[in-house]
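Working notes, structure below.
Removed from the display is one protein chain of the complex; every other protein chain stays in position.
On to chain A.
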């Protein structure tokens, strides 16, 4: 393998793939960065086996030559030394060559490094993009999907499948669902017609991977291509491929959890309600569950209260736009409620209650795409 490359470009790619590399891996080869040279360009890969990031440097872009004198080949180099070497090289361009014993030679100006590499055959084989099961989304929309669901994944390992976000495509909609069995967050978006023949059901993406992906992709309107294989999911932007392993197992059926009808419906300003609950939770913090109580009052008013005998008590009154249906007294976790309200950007929010012991639904008014469900807490 041999190529000559712009140092800054290589450095940028290295920084991308380094995000996937962890020092605590069980497989020794994963401490390295895989470098692959093809006639089209250079591809770097970093992985901790859960998440893999590939960064591609095309040979030529917008008429500018990025990489020259390519002889195809591949090698794995130590990620502990390689980035620092590249960063500190004296010239703007550098040359990398390898021999058949996986010795890597890096030259730039007067400096010459010899690094011991490893056989790229030892590196895990990552799935490649299949066009027949892929679809496209806009970057900012994907980020929104992630942000609106990933907070609700379970953090405890008792039911590992719940640490992921379930991605489902049916009747021309894509659904993202996350739950930790106390609350549920879901978001759906309509898909364009030509993608409607796609159908996934049991795709569960680890919440950690999605949080990582959210950090990596830029907030713009570029297209991102998503492709699902048997074991992995691939997110592909222009030159960056992000792969995550899927979670193994069946995601529980969540649609049955959502109550069909409601007994009490509250329509109120999102921000006002959130702030009121936030204040009420100040004193509830001492309590283990961070529980606040919500009560409907006459004249479309809500009373939110919390009482911790050792600390004190708080009462908040919120004037709502409308309260329809039966009177209600309900207790729930303020943290879950705040989480749910935080991701709603609309000014008005609609809450559907079905009694004090039944889960309730929070939706932005006039928007069916977001649905949040919270289980109440039993108090005496």
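The working rule: a contact is a pair of C-beta atoms (placed from the backbone, for glycine too) under 8 Å apart; a residue touches a chain by one contact, two chains touch by 3 or more; residues count from 1.
Keep this in mind: contacts and distances are computed from a predicted model.
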Name under which UniProt lists the unshown chain, selected from "NADH-quinone oxidoreductase subunit N", "Phosphoribosylformylglycinamidine synthase subunit PurL", "succinate dehydrogenase" or "DNA polymerase III, delta prime subunit": "DNA polymerase III, delta prime subunit"
Touching the absent chain when the full complex is considered, from A:15, A:49, A:116 or A:133: A:49
Option touching the unshown chain, where A:64, A:121, A:298 or A:357 are the choices: A:121
Selected from A:132, A:230 or A:368 as touching the chain missing from the view: A:230
Among A:161, A:189, A:338 or A:377, the residue in touch with the chain that has been omitted: A:161
Candidates A:224, A:247 or A:277 - the one touching the absent chain: A:247
Absent chain, residues of chain A that touch it: 26-30, 49-50, 121-125, 157, 160-161, 163, 206, 230-232, 245-249
